[in-house]
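Shown here: the complex without one of its protein chains, the others still in place.
Let's look at chain A:
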Amino acid sequence: MTGKTLYDKIWDAHVAHEAEDGTCLLYIDRHLVHEVTSPQAFEGLRMAGRKVRAPEKTIAVPDHNVPTTLDREEGIKNEESRIQVEALDTNAKEFGINYYPVDDIRQGIVHIVGPEQGWTLPGMTVVCGDSHTATHGAFGALAHGIGTSEVEHVLATQTLIQKKSKNMKVEITGKLSPGVTAKDITLAVIGKTGTAGGTGYVIEYCGEAIRDLSMEGRMTVCNMAIEGGARAGLIAPDETTFEYVKGRPHAPKGAQWEAALNWWKTLYTDEDAVFDKVVTLKGEDIAPVVTWGTSPEDVLPITGVVPSPEDFTGGKVDAARRSLEYMGLKPGTPLSEVAIDAVFIGSCTNGRIEDLRAAAEIVKGKKIAEGVRGMVVPGSGLVRAQAEEEGLAEIFEAAGFEWRLAGCSMCLAMNPDQLAPGERCASTSNRNFEGRQGFKGRTHLMSPAMAAAAAINGKLTDVREVM
């Protein structure tokens, strides 16, 4: 018998029922909930007279709609947004689930709050009605996004109907060069595999460059597994993971910690396990990257030039032509000459303390270029508090950035934080789709350090030149 992958091990530990055709009921250890994809699910429960099966394993926090401006206490001005957040308040109370309301300092983006509070632990199954649930895979937890019908299914049964995905290994060998970060890794991987390269797979990220990453960096890598089409991204837990988890409010304590640790240490891919697909990148080959188009696979080193549609084949030719028109870019233009109007630092991809430190380091003692507006949105109230304690908030404010309250903000622009038509943004978020950050807004994805460098120079910039 061949060995098991990390995914195989977690999967096997959570199958509550398996039908003859391989359709399984997968038991869910943690269900994270936010206000946008849950109201219809709670309403479904109510109409059927059902309860939440495991309210103690269900955690809710509003994040998508919440204002990030300091006048948040005055309430949400947009009526629909307000109703959606109030619906979550009511549902959390009525169904007795764990809840961090808007005025709680622990409130923030659901994928930042879960790990921060120790809800996310190695070996768990974690779901949320949000595609970036993949983030939690950084802990060696099997974590993925689900639709609202499935949210209702998990609320009612604590299980999901699933068939097993295939195993894919993404190995990043060696060391990263200075100026290259977790965001560059994850974008470079998608640039190589394409946005459908992971479809049907669960990815395990491994290799020296991954091992060397902090938990924050690992979360950034796994967060964008979905942008590569994968159901989930995983990184085997190790001392870095255990160190991060230990002492968090909902992490096990005492004898339970020891018992948990014993099991967590078995969560790795056996040497003789077989992957269905393997992708390898050399750490030293990865440069600081940016996206040029409207798909996360449109990735190039910052030293590159805007491509031409003719550089591609098949359906990508028309897609590239459409992207370039939407983005207002001419083939052959050096990426480092593309001027920007806005900078967004935040999101579940890059809204953690380490991301803010990396951006602050570039910004320190400098000013945002004239005519550029910059916004820093911490991923949670606790990240915000820590950044203030470390003096990062002062650095950002002195440079001319707006220092905001926690939320999803301009990553998807459901709240008032939006780009105007035609505005071009250097963004640390995860999607550069048409209209994602605002109607006709133009998004270039990059790392926090790269976004900070772009803010200072007023154009896309190779961070290595300002380090």
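Please note the rule applied: a contact is a pair of C-beta atoms (placed from the backbone, for glycine too) under 8 Å apart; a residue touches a chain by one contact, two chains touch by 3 or more; residues count from 1.
The rule is simple: contacts and distances are computed from a predicted model.
The complex includes a chain that is not drawn, and of the options "3-isopropylmalate dehydratase small subunit", "Protein-glutamate O-methyltransferase CheR", "Imidazole glycerol phosphate synthase subunit HisH" or "Taurine ABC transporter permease" the UniProt name matching it is "3-isopropylmalate dehydratase small subunit". In the complete complex, the residue from A:G96, A:G147 or A:G391 that touches the missing chain is A:G147. The residue touching the chain not shown here, chosen from A:D63, A:D130 or A:D184, is A:D130. Of the listed residues A:G191, A:G207 or A:G229, the one in contact with the hidden chain in the full complex is A:G229.
For the options A:R106, A:K192 or A:K316, the residue in contact with the chain missing from this view is A:K316.
One chain of the complex is left out; on chain A, the residues touching it are 13, 15-17, 19, 21, 23, 25, 27, 29, 36-37, 39-40, 43, 48, 50, 53, 57, 64-65, 78, 80-81, 83-84, 87, 121, 123-124, 129-131, 144-150, 152-153, 156-159, 161, 163, 195-196, 199-200, 226, 229-231, 252, 256-257, 259-260, 263, 295, 297, 314-316, 318-319, 322, 412-414, 421, 431, 433-436, 439-440.
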